[in-house]
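Comments concern the structure below.
Only a single protein chain was left out; the remaining protein chains are all shown in position.
Coming up: chain A.
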Amino acid sequence: MQKKFEQVLMPVATKLANNVVLRSLRDGFLIITPLIIVTSIFLLIGNFPIPGWADFWSGVLGPKWSEWFSAVSDSVFSFTGLLACFGISYAYGKNRGLQAVHASAVAIVSFLIMTPTTVKVGKTTLGAVQTIYLGPNGIFLGLFTALVSVELYRFAIKRNWTIKMPDGVPPAVSESFDALLPSAFVILFFFLIRIIFSLTEFNTAYNFIYTMLQAPLKNVGNSLPSVLLYNFLASLLWCFGINGPTITNSVWSPIFFVLTQDNLKAFQSGAKLPHIYTQQFIDIFTTYGGGGSTLSLLIVMLFVCKSKRIKELGKLAIVPGIFGINEPIIFGLPVVLNPIIAIPFIIVPVLNTLISGFVFSMHWIPYTNGVMLPWTTPPLISGWLSTGSWTGSVLQLFELILGVLLYYPFVKMLDKQYLNEESAAAELDDVDIDFSDI
(Lines give C-alpha, C1' and ligand atoms only; values in the text may rest on other atoms or scores of the structure.)
Protein backbone atom coordinates (compact mmCIF):
# COMPACT_ATOMS: atom_id res chain seq x y z
CA MET A 1 0.00 0.00 0.00
CA GLN A 2 2.73 2.42 1.08
CA LYS A 3 4.83 1.46 -1.92
CA LYS A 4 1.92 1.97 -4.29
CA PHE A 5 1.20 5.40 -2.88
CA GLU A 6 4.82 6.29 -3.26
CA GLN A 7 4.96 5.15 -6.86
CA VAL A 8 2.08 7.48 -7.70
CA LEU A 9 3.01 10.39 -5.47
CA MET A 10 6.78 10.54 -5.86
CA PRO A 11 7.01 11.52 -9.51
CA VAL A 12 4.37 14.25 -9.08
CA ALA A 13 5.92 15.56 -5.87
CA THR A 14 9.41 15.53 -7.39
CA LYS A 15 8.18 17.38 -10.48
CA LEU A 16 6.40 20.01 -8.42
CA ALA A 17 9.32 20.40 -6.03
CA ASN A 18 11.82 20.81 -8.85
CA ASN A 19 9.75 22.99 -11.16
CA VAL A 20 11.66 26.24 -11.40
CA VAL A 21 8.61 28.46 -11.95
CA LEU A 22 6.69 27.07 -8.98
CA ARG A 23 9.79 27.17 -6.81
CA SER A 24 10.39 30.79 -7.76
CA LEU A 25 6.81 31.75 -6.95
CA ARG A 26 7.17 30.22 -3.52
CA ASP A 27 10.60 31.76 -2.92
CA GLY A 28 9.38 35.11 -4.25
CA PHE A 29 6.52 35.29 -1.77
CA LEU A 30 8.96 34.30 0.96
CA ILE A 31 11.14 37.30 0.10
CA ILE A 32 8.34 39.70 0.96
CA THR A 33 6.94 37.72 3.90
CA PRO A 34 9.19 39.35 6.53
CA LEU A 35 7.97 42.78 5.39
CA ILE A 36 4.37 41.65 5.71
CA ILE A 37 4.93 40.25 9.21
CA VAL A 38 6.65 43.41 10.45
CA THR A 39 4.09 45.79 9.03
CA SER A 40 1.28 43.51 10.22
CA ILE A 41 2.42 44.19 13.77
CA PHE A 42 2.00 47.94 13.15
CA LEU A 43 -1.45 47.28 11.74
CA LEU A 44 -2.36 45.14 14.74
CA ILE A 45 -1.23 47.81 17.21
CA GLY A 46 -3.33 50.36 15.34
CA ASN A 47 -6.35 48.05 15.46
CA PHE A 48 -5.86 45.98 18.62
CA PRO A 49 -8.92 43.80 19.35
CA ILE A 50 -9.76 45.36 22.73
CA PRO A 51 -12.82 47.60 23.03
CA GLY A 52 -11.86 51.21 23.67
CA TRP A 53 -8.26 50.70 22.46
CA ALA A 54 -8.39 53.33 19.71
CA ASP A 55 -10.15 55.89 21.91
CA PHE A 56 -7.71 55.37 24.75
CA TRP A 57 -4.67 56.06 22.57
CA SER A 58 -6.37 58.97 20.81
CA GLY A 59 -6.72 60.50 24.27
CA VAL A 60 -3.05 59.95 25.05
CA LEU A 61 -1.34 60.58 21.69
CA GLY A 62 -3.88 62.73 19.86
CA PRO A 63 -6.31 61.81 17.05
CA LYS A 64 -3.58 61.34 14.46
CA TRP A 65 -1.90 58.41 16.19
CA SER A 66 -3.54 55.74 14.04
CA GLU A 67 -2.26 57.47 10.88
CA TRP A 68 1.31 57.01 12.10
CA PHE A 69 0.77 53.28 12.25
CA SER A 70 -1.23 53.00 9.02
CA ALA A 71 1.53 54.86 7.16
CA VAL A 72 3.78 51.89 7.91
CA SER A 73 1.23 49.19 7.12
CA ASP A 74 0.18 51.02 3.92
CA SER A 75 3.77 50.99 2.75
CA VAL A 76 3.46 47.27 2.19
CA PHE A 77 -0.23 46.38 1.96
CA SER A 78 -1.01 48.94 -0.75
CA PHE A 79 1.91 47.73 -2.86
CA THR A 80 1.73 43.93 -2.59
CA GLY A 81 1.35 43.57 -6.38
CA LEU A 82 4.51 45.55 -7.01
CA LEU A 83 6.34 43.77 -4.18
CA ALA A 84 5.23 40.35 -5.49
CA CYS A 85 6.63 41.34 -8.89
CA PHE A 86 9.91 42.30 -7.21
CA GLY A 87 10.18 39.14 -5.06
CA ILE A 88 9.21 36.68 -7.78
CA SER A 89 11.39 38.26 -10.47
CA TYR A 90 14.34 38.25 -8.08
CA ALA A 91 13.81 34.59 -7.14
CA TYR A 92 13.15 33.54 -10.73
CA GLY A 93 16.13 35.49 -12.03
CA LYS A 94 18.35 33.87 -9.41
CA ASN A 95 16.99 30.38 -10.10
CA ARG A 96 17.54 30.95 -13.82
CA GLY A 97 21.17 31.89 -13.23
CA LEU A 98 20.84 35.59 -14.11
CA GLN A 99 22.04 38.70 -12.30
CA ALA A 100 18.94 38.74 -10.10
CA VAL A 101 19.13 42.47 -9.31
CA HIS A 102 19.04 43.43 -13.00
CA ALA A 103 16.31 40.92 -13.80
CA SER A 104 14.23 42.23 -10.93
CA ALA A 105 14.75 45.89 -11.83
CA VAL A 106 13.56 45.27 -15.40
CA ALA A 107 10.53 43.37 -14.12
CA ILE A 108 9.49 46.26 -11.88
CA VAL A 109 9.85 48.70 -14.76
CA SER A 110 7.78 46.38 -16.97
CA PHE A 111 5.09 46.24 -14.31
CA LEU A 112 5.03 50.04 -14.12
CA ILE A 113 4.87 50.31 -17.92
CA MET A 114 1.58 48.43 -17.78
CA THR A 115 0.23 50.46 -14.87
CA PRO A 116 -2.01 53.45 -15.69
CA THR A 117 -0.13 56.58 -14.60
CA THR A 118 -2.84 59.19 -14.89
CA VAL A 119 -5.90 59.79 -12.78
CA LYS A 120 -8.89 61.85 -13.87
CA VAL A 121 -10.28 64.08 -11.16
CA GLY A 122 -13.25 65.98 -12.55
CA LYS A 123 -12.00 67.59 -15.76
CA THR A 124 -8.34 67.60 -14.85
CA THR A 125 -6.00 64.73 -15.51
CA LEU A 126 -3.35 64.29 -12.85
CA GLY A 127 -0.11 62.39 -13.16
CA ALA A 128 -0.63 59.77 -10.42
CA VAL A 129 -0.79 56.04 -9.82
CA GLN A 130 -3.77 54.56 -8.04
CA THR A 131 -2.69 52.03 -5.44
CA ILE A 132 -5.47 49.69 -6.58
CA TYR A 133 -3.19 48.71 -9.48
CA LEU A 134 -0.20 48.12 -7.23
CA GLY A 135 -1.90 46.40 -4.30
CA PRO A 136 -3.56 42.98 -3.81
CA ASN A 137 -5.55 43.20 -7.06
CA GLY A 138 -2.32 43.59 -8.99
CA ILE A 139 -0.62 40.49 -7.53
CA PHE A 140 -1.34 38.22 -10.47
CA LEU A 141 -0.28 40.89 -12.93
CA GLY A 142 2.92 41.31 -10.90
CA LEU A 143 3.44 37.56 -10.93
CA PHE A 144 3.03 37.18 -14.70
CA THR A 145 5.06 40.28 -15.47
CA ALA A 146 7.87 38.93 -13.30
CA LEU A 147 7.92 35.53 -15.01
CA VAL A 148 7.57 36.84 -18.57
CA SER A 149 10.07 39.68 -18.20
CA VAL A 150 12.72 37.44 -16.62
CA GLU A 151 12.19 34.80 -19.30
CA LEU A 152 12.59 37.42 -22.06
CA TYR A 153 15.62 38.88 -20.33
CA ARG A 154 17.16 35.41 -20.18
CA PHE A 155 16.34 34.84 -23.84
CA ALA A 156 18.36 37.93 -24.77
CA ILE A 157 21.23 37.11 -22.41
CA LYS A 158 21.47 33.55 -23.74
CA ARG A 159 21.78 34.87 -27.28
CA ASN A 160 24.54 37.19 -26.19
CA TRP A 161 22.65 40.33 -27.08
CA THR A 162 25.02 42.35 -24.98
CA ILE A 163 27.45 45.20 -25.49
CA LYS A 164 30.88 43.86 -24.67
CA MET A 165 33.16 46.32 -22.88
CA PRO A 166 36.93 46.08 -23.25
CA ASP A 167 38.98 44.41 -20.49
CA GLY A 168 39.87 46.70 -17.67
CA VAL A 169 36.42 48.28 -17.43
CA PRO A 170 35.19 47.96 -13.80
CA PRO A 171 32.73 45.05 -13.35
CA ALA A 172 29.90 47.34 -12.20
CA VAL A 173 30.16 49.28 -15.48
CA SER A 174 30.42 46.22 -17.72
CA GLU A 175 27.52 44.50 -15.92
CA SER A 176 25.43 47.60 -16.44
CA PHE A 177 26.20 47.51 -20.18
CA ASP A 178 25.52 43.77 -20.25
CA ALA A 179 22.00 44.54 -19.06
CA LEU A 180 21.38 47.26 -21.65
CA LEU A 181 20.16 45.36 -24.71
CA PRO A 182 18.28 42.65 -22.80
CA SER A 183 16.51 45.39 -20.80
CA ALA A 184 15.64 47.20 -24.02
CA PHE A 185 14.20 43.97 -25.43
CA VAL A 186 11.99 43.41 -22.38
CA ILE A 187 10.85 47.04 -22.23
CA LEU A 188 10.00 47.02 -25.94
CA PHE A 189 7.91 43.90 -25.43
CA PHE A 190 5.87 45.40 -22.58
CA PHE A 191 5.55 48.67 -24.50
CA LEU A 192 3.83 46.69 -27.26
CA ILE A 193 1.71 44.72 -24.77
CA ARG A 194 0.47 47.96 -23.25
CA ILE A 195 -0.49 49.27 -26.70
CA ILE A 196 -2.22 46.03 -27.64
CA PHE A 197 -4.34 46.01 -24.47
CA SER A 198 -5.25 49.67 -24.92
CA LEU A 199 -6.84 48.66 -28.25
CA THR A 200 -9.03 45.99 -26.64
CA GLU A 201 -12.14 46.32 -24.49
CA PHE A 202 -10.02 45.52 -21.42
CA ASN A 203 -8.03 48.73 -21.94
CA THR A 204 -5.24 47.59 -19.54
CA ALA A 205 -3.33 44.38 -18.87
CA TYR A 206 -4.39 44.81 -15.25
CA ASN A 207 -8.08 44.56 -16.18
CA PHE A 208 -7.44 41.55 -18.40
CA ILE A 209 -5.45 39.55 -15.83
CA TYR A 210 -7.71 40.50 -12.95
CA THR A 211 -10.94 39.60 -14.74
CA MET A 212 -9.76 36.55 -16.62
CA LEU A 213 -7.44 35.00 -14.05
CA GLN A 214 -7.15 36.48 -10.59
CA ALA A 215 -10.87 36.71 -9.82
CA PRO A 216 -11.80 33.21 -11.12
CA LEU A 217 -8.79 31.55 -9.45
CA LYS A 218 -9.58 33.36 -6.24
CA ASN A 219 -13.08 31.90 -6.31
CA VAL A 220 -11.78 28.37 -6.85
CA GLY A 221 -9.16 28.75 -4.10
CA ASN A 222 -11.56 30.37 -1.66
CA SER A 223 -13.55 27.19 -1.08
CA LEU A 224 -13.71 24.37 1.41
CA PRO A 225 -12.73 21.63 -1.10
CA SER A 226 -9.66 23.62 -2.09
CA VAL A 227 -8.42 23.94 1.51
CA LEU A 228 -9.35 20.32 2.29
CA LEU A 229 -7.28 19.13 -0.64
CA TYR A 230 -4.42 21.44 0.38
CA ASN A 231 -4.29 20.10 3.95
CA PHE A 232 -4.83 16.48 2.91
CA LEU A 233 -1.91 16.58 0.45
CA ALA A 234 0.37 18.53 2.81
CA SER A 235 -0.07 15.93 5.59
CA LEU A 236 0.00 12.92 3.28
CA LEU A 237 3.32 13.99 1.78
CA TRP A 238 4.89 14.50 5.24
CA CYS A 239 4.08 10.87 6.06
CA PHE A 240 6.41 9.89 3.21
CA GLY A 241 9.11 12.21 4.51
CA ILE A 242 8.35 14.89 1.94
CA ASN A 243 7.89 18.44 3.21
CA GLY A 244 4.23 18.62 2.18
CA PRO A 245 3.54 22.35 2.51
CA THR A 246 6.54 23.17 0.30
CA ILE A 247 4.88 21.24 -2.50
CA THR A 248 1.30 22.39 -1.90
CA ASN A 249 2.36 26.01 -1.39
CA SER A 250 3.99 26.06 -4.78
CA VAL A 251 0.52 25.58 -6.26
CA TRP A 252 -1.68 27.40 -3.77
CA SER A 253 0.47 30.23 -2.38
CA PRO A 254 -0.38 32.87 -5.02
CA ILE A 255 -4.11 32.29 -4.45
CA PHE A 256 -3.97 32.23 -0.65
CA PHE A 257 -1.70 35.26 -0.74
CA VAL A 258 -4.28 37.24 -2.70
CA LEU A 259 -7.16 36.12 -0.46
CA THR A 260 -5.23 37.08 2.67
CA GLN A 261 -4.24 40.47 1.27
CA ASP A 262 -7.89 41.17 0.37
CA ASN A 263 -8.92 40.60 3.99
CA LEU A 264 -6.00 42.67 5.24
CA LYS A 265 -6.92 45.63 3.04
CA ALA A 266 -10.53 45.38 4.19
CA PHE A 267 -9.46 45.14 7.84
CA GLN A 268 -7.22 48.17 7.43
CA SER A 269 -10.00 50.28 5.99
CA GLY A 270 -12.62 48.97 8.41
CA ALA A 271 -14.63 47.32 5.61
CA LYS A 272 -16.37 43.92 5.78
CA LEU A 273 -13.85 41.06 5.62
CA PRO A 274 -14.51 39.24 2.33
CA HIS A 275 -12.97 35.74 2.57
CA ILE A 276 -13.00 32.73 4.91
CA TYR A 277 -10.20 30.66 3.39
CA THR A 278 -7.09 32.76 3.87
CA GLN A 279 -3.54 31.73 4.71
CA GLN A 280 -4.39 32.55 8.31
CA PHE A 281 -7.36 30.21 8.25
CA ILE A 282 -4.98 27.43 7.23
CA ASP A 283 -2.14 28.34 9.57
CA ILE A 284 -4.19 29.20 12.62
CA PHE A 285 -7.40 27.15 12.43
CA THR A 286 -6.44 23.83 10.84
CA THR A 287 -3.17 22.73 12.43
CA TYR A 288 -1.80 23.36 15.91
CA GLY A 289 1.89 23.03 16.71
CA GLY A 290 2.92 22.49 13.08
CA GLY A 291 1.90 20.18 10.22
CA GLY A 292 -0.36 17.30 11.25
CA SER A 293 -1.56 19.35 14.25
CA THR A 294 1.16 17.69 16.32
CA LEU A 295 0.48 19.73 19.46
CA SER A 296 -2.47 17.37 20.07
CA LEU A 297 -0.14 14.42 19.49
CA LEU A 298 2.36 15.90 21.96
CA ILE A 299 -0.28 16.30 24.64
CA VAL A 300 -1.14 12.59 24.33
CA MET A 301 2.56 11.68 24.41
CA LEU A 302 3.16 13.74 27.50
CA PHE A 303 0.14 12.91 29.62
CA VAL A 304 -1.02 9.45 28.56
CA CYS A 305 1.93 7.45 27.26
CA LYS A 306 3.96 5.17 29.50
CA SER A 307 6.95 4.17 27.39
CA LYS A 308 10.09 6.00 28.43
CA ARG A 309 11.00 6.98 24.89
CA ILE A 310 7.70 8.66 24.04
CA LYS A 311 7.39 10.37 27.43
CA GLU A 312 10.93 11.76 27.23
CA LEU A 313 10.43 13.01 23.68
CA GLY A 314 7.11 14.55 24.76
CA LYS A 315 8.83 16.48 27.54
CA LEU A 316 11.59 17.71 25.23
CA ALA A 317 9.31 18.65 22.36
CA ILE A 318 6.38 20.28 24.15
CA VAL A 319 7.87 23.79 24.46
CA PRO A 320 9.04 24.01 20.83
CA GLY A 321 5.70 22.37 19.91
CA ILE A 322 3.68 25.18 21.51
CA PHE A 323 5.55 27.57 19.24
CA GLY A 324 4.89 25.51 16.12
CA ILE A 325 8.25 23.70 15.83
CA ASN A 326 7.66 19.97 15.34
CA GLU A 327 10.91 18.76 13.80
CA PRO A 328 11.81 16.66 16.87
CA ILE A 329 8.48 14.80 16.53
CA ILE A 330 8.50 14.47 12.74
CA PHE A 331 11.91 12.79 12.76
CA GLY A 332 12.24 11.65 16.36
CA LEU A 333 8.96 9.85 17.11
CA PRO A 334 9.03 9.47 14.06
CA VAL A 335 6.08 10.57 11.93
CA VAL A 336 8.02 10.03 8.73
CA LEU A 337 7.31 6.58 7.22
CA ASN A 338 5.28 5.60 10.28
CA PRO A 339 2.00 4.05 9.07
CA ILE A 340 0.38 4.07 12.55
CA ILE A 341 0.78 7.81 13.11
CA ALA A 342 0.09 8.61 9.44
CA ILE A 343 -3.64 8.00 9.93
CA PRO A 344 -4.38 10.68 12.57
CA PHE A 345 -1.63 12.91 11.12
CA ILE A 346 -3.75 13.16 7.96
CA ILE A 347 -7.22 12.98 9.51
CA VAL A 348 -6.80 15.64 12.22
CA PRO A 349 -5.93 18.60 9.94
CA VAL A 350 -8.62 17.57 7.46
CA LEU A 351 -11.26 17.34 10.19
CA ASN A 352 -10.10 20.67 11.67
CA THR A 353 -10.51 22.22 8.21
CA LEU A 354 -14.07 20.90 7.96
CA ILE A 355 -15.04 22.11 11.44
CA SER A 356 -13.39 25.54 11.11
CA GLY A 357 -14.85 25.99 7.62
CA PHE A 358 -18.31 25.24 8.98
CA VAL A 359 -17.92 27.49 12.04
CA PHE A 360 -16.68 30.44 9.96
CA SER A 361 -19.34 29.99 7.32
CA MET A 362 -22.00 30.08 10.06
CA HIS A 363 -20.44 33.41 11.18
CA TRP A 364 -20.00 32.10 14.72
CA ILE A 365 -16.52 33.62 14.62
CA PRO A 366 -15.46 36.78 12.74
CA TYR A 367 -13.41 36.07 9.60
CA THR A 368 -9.63 36.22 9.87
CA ASN A 369 -8.29 39.75 9.51
CA GLY A 370 -5.33 38.87 7.29
CA VAL A 371 -2.76 40.12 9.80
CA MET A 372 0.22 37.85 9.34
CA LEU A 373 1.34 36.83 12.79
CA PRO A 374 4.83 35.42 13.30
CA TRP A 375 4.44 31.70 12.69
CA THR A 376 5.63 30.93 16.21
CA THR A 377 2.57 32.62 17.79
CA PRO A 378 1.03 29.93 20.02
CA PRO A 379 -2.55 28.74 19.53
CA LEU A 380 -5.26 30.45 21.62
CA ILE A 381 -3.32 33.74 21.32
CA SER A 382 -3.23 33.42 17.52
CA GLY A 383 -6.96 32.58 17.39
CA TRP A 384 -7.80 35.74 19.30
CA LEU A 385 -5.42 38.09 17.47
CA SER A 386 -6.37 36.86 14.01
CA THR A 387 -10.12 37.24 14.51
CA GLY A 388 -10.21 39.91 17.21
CA SER A 389 -12.57 37.68 19.16
CA TRP A 390 -12.17 35.26 22.06
CA THR A 391 -14.39 32.83 20.16
CA GLY A 392 -11.41 32.21 17.86
CA SER A 393 -9.47 30.88 20.85
CA VAL A 394 -12.42 28.70 21.87
CA LEU A 395 -12.51 27.06 18.44
CA GLN A 396 -8.77 26.42 18.66
CA LEU A 397 -9.12 24.87 22.11
CA PHE A 398 -11.98 22.66 20.91
CA GLU A 399 -10.00 21.41 17.90
CA LEU A 400 -6.89 20.91 20.01
CA ILE A 401 -8.86 18.63 22.37
CA LEU A 402 -10.57 16.85 19.49
CA GLY A 403 -7.11 16.23 18.03
CA VAL A 404 -6.02 14.71 21.35
CA LEU A 405 -8.96 12.30 21.22
CA LEU A 406 -8.22 11.33 17.63
CA TYR A 407 -4.49 10.84 18.19
CA TYR A 408 -5.05 8.91 21.43
CA PRO A 409 -5.77 5.36 20.12
CA PHE A 410 -2.97 5.53 17.55
CA VAL A 411 -0.33 6.89 19.90
CA LYS A 412 -1.35 4.29 22.49
CA MET A 413 -0.74 1.61 19.87
CA LEU A 414 2.74 2.98 19.28
CA ASP A 415 3.28 3.35 23.01
CA LYS A 416 2.37 -0.29 23.55
CA GLN A 417 4.81 -1.36 20.86
CA TYR A 418 7.61 0.72 22.40
CA LEU A 419 6.75 -0.53 25.91
CA ASN A 420 7.04 -4.13 24.71
CA GLU A 421 10.39 -3.38 23.10
CA GLU A 422 11.60 -1.62 26.23
CA SER A 423 10.55 -4.45 28.55
CA ALA A 424 12.02 -7.07 26.21
CA ALA A 425 15.30 -5.21 26.19
CA ALA A 426 15.14 -4.78 29.97
CA GLU A 427 14.68 -8.52 30.42
CA LEU A 428 17.86 -9.27 28.50
CA ASP A 429 19.97 -6.92 30.55
CA ASP A 430 20.29 -3.19 30.96
CA VAL A 431 18.83 -1.23 28.03
CA ASP A 432 21.33 1.58 28.37
CA ILE A 433 24.74 1.12 26.85
CA ASP A 434 27.43 2.40 29.17
CA PHE A 435 30.12 4.29 27.32
CA SER A 436 31.80 5.58 30.47
CA ASP A 437 34.42 2.90 30.94
CA ILE A 438 35.16 1.79 27.41
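The rule is simple: contacts are C-beta pairs under 8 Å (C-beta built on N, C-alpha and C of every residue); 3 or more make two chains touch, one makes a residue touch a chain; residues count from 1.
Assume contacts and distances are computed from a predicted model.
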item	value
Undisplayed chain, where the name is taken from the UniProt record, one of "hydrogenase (acceptor)", "Glycine/betaine/sarcosine/D-proline reductase family selenoprotein B", "Zinc transport system ATP-binding protein" or "Serine protease"	"Glycine/betaine/sarcosine/D-proline reductase family selenoprotein B"
Touching the absent chain when the full complex is considered, from A:I325, A:L354 or A:L402	A:I325
Residue touching the undisplayed chain, where the options are A:D27, A:E151 or A:E422	A:E422
Which residue of A:S66, A:T162, A:T204 or A:N338 touches the chain not shown here	A:N338
Chain A, residues in touch with the chain not shown (by the definition above)	2-3, 6, 10, 13-14, 17, 240-243, 246, 309, 312-313, 316-317, 320, 325, 327-328, 331-334, 336-338, 421-422, 425, 428-429, 431-433, 435, 438
